[in-house]
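All protein chains but one are shown at their positions in the complex.
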Amino acid sequence: MPRPLVPPDADFARRVRDSFDRQAFMRLLGARMTRVEPGLVEVELAWRQPLTQQHGFVHAGATSAIADTAGGYAAYTLFPAGCSVLTVEFKINLLAPARGERLVATGRVVRPGRTLTVCDLEVVALDGGAASPCARGLQTLIRLDRPDAPP
Amino acid sequence: MPRPLVPPDADFARRVRDSFDRQAFMRLLGARMTRVEPGLVEVELAWRQPLTQQHGFVHAGATSAIADTAGGYAAYTLFPAGCSVLTVEFKINLLAPARGERLVATGRVVRPGRTLTVCDLEVVALDGGAASPCARGLQTLIRLDRPDAPP
Amino acid sequence: MPRPLVPPDADFARRVRDSFDRQAFMRLLGARMTRVEPGLVEVELAWRQPLTQQHGFVHAGATSAIADTAGGYAAYTLFPAGCSVLTVEFKINLLAPARGERLVATGRVVRPGRTLTVCDLEVVALDGGAASPCARGLQTLIRLDRPDAPP
Partner (left out) sequence: MPRPLVPPDADFARRVRDSFDRQAFMRLLGARMTRVEPGLVEVELAWRQPLTQQHGFVHAGATSAIADTAGGYAAYTLFPAGCSVLTVEFKINLLAPARGERLVATGRVVRPGRTLTVCDLEVVALDGGAASPCARGLQTLIRLDRPDAPP
């Protein structure tokens, strides 16, 4: 059984939400951070026409953006204060068109590390009461020992 | 030496640009399609504050979105009329922070196919006269035999 | 809750094991198929010196090979008789050096499809009674409507 993930910074949730609030791009998309736990973050995106591709579904780029963000902050929950996080790379499978009222992206740490962290990414589409899988990914993050703020 | 890629639809460039113009999400980002050739598409994105993450660089999600779009339309240049394209999956390495005046994403078909197409993705950051590599990816697309338009 | 995966071919387990037995490369590695269920296959590999890289751990290539095989056959459990399976692509994160007595690779279908199937890949290292995560991956497979046998 996996050991519980213990954040070294007790104030991790506030730190994560502050950083997310500084992401202008998440505001442009209309994304909201709906869950912050040790090693797990959820980001929600309601369907809006400006987010769509040519068939009227949410663009794979928007789906990927919230998945990448959820994973990045999931890693960040386990960092000490005074560090920042960067995405090294991610891979995402778009399992089904992103239709429905809203998307929920979940990032989960599967391998915490001193330098590198690996996260599972999952996006589900919610429509009425039903949830259907929309995307699945795997992501590598790096911890930088410098403050998480603009230079 | 690779054989030249010959689009079965002589009118491919117009078809690609029309489809791109229907992507509301590319408009939201402010992305422009700057080059359309057989098996190759370029998408440009000028730096704007609403595209940034917490450090003031273009968000990895925006970088990925234009890379995914460039690759998708590179594949689409080689499809017959009356088809549409969907991203099956992509993987992207963020090589360096996306700083500079603008990003140029290039999608190049490396394996055209009846059902599946594989593209190389590359994003460079332009700053003054200098170009520096920003991201690199690999993407799988599927061709659907149905019109490229909202249902 | 995900729907149970129902193989269209009741005889799927025999078909999967027969195909695995025709993989000379799995014999060269000494890999064994230890579990075959609808949408799930396990492949085991005992540590042997000929499988190692320069530090004495199992080579990432061998770890990847059993992960790829487990996922390919997990997809294959859900195919009708008379088809074959090919790996389109996979991505794998090597989470920790592959040390221990043996590796167990598990492939799990997360998105079954008429043409494309997506699998989660997981490799754990077993040492004494302890299991530790060794690799994690994501894979896309394609179904071909031709017999699974050499031409």
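Lettered A, B and C in written order, each chain numbered from 1.
Simple rule for what comes next: contacts are C-beta pairs under 8 Å (C-beta built on N, C-alpha and C of every residue); 3 or more make two chains touch, one makes a residue touch a chain.
Keep in mind that this is a model prediction, so the values were computed, not measured.
When the full complex is examined, the chain removed from view is found to touch A, B, C.
Among A:Ala46, A:Cys83, A:Ala96 or A:Leu116, only A:Leu116 touches the chain left out of the display.
Listed residues B:Ala13, B:Leu95 or B:Leu126: the one in touch with the omitted chain is B:Leu95.
Listed for chain B, the residues touching the missing chain in the whole complex are 91, 93, 95-96, 110-111, 118, 120, 133, 136-138, 140.
Not every partner is drawn; the one left out touches chain C at residues 19-20, 22-29, 49-56, 58-62, 64-66, 68-69, 72, 84, 86-94, 97, 148-151. Listed by residue number, the positions of chain A touching the unshown chain are 88-89, 91, 115-116, 118, 138, 140, 142.
Just so we're on the same page, only the chains that are shown with their structure count from here on.
Inter-chain spacing, taken between the CA centroids of chain A and chain B, is 22 Å. A straight line joining the Cα centres of chain B and chain C is 32 Å long. Counting partners per residue, chain A has 91, 93 as the residues that reach two or more other chains.
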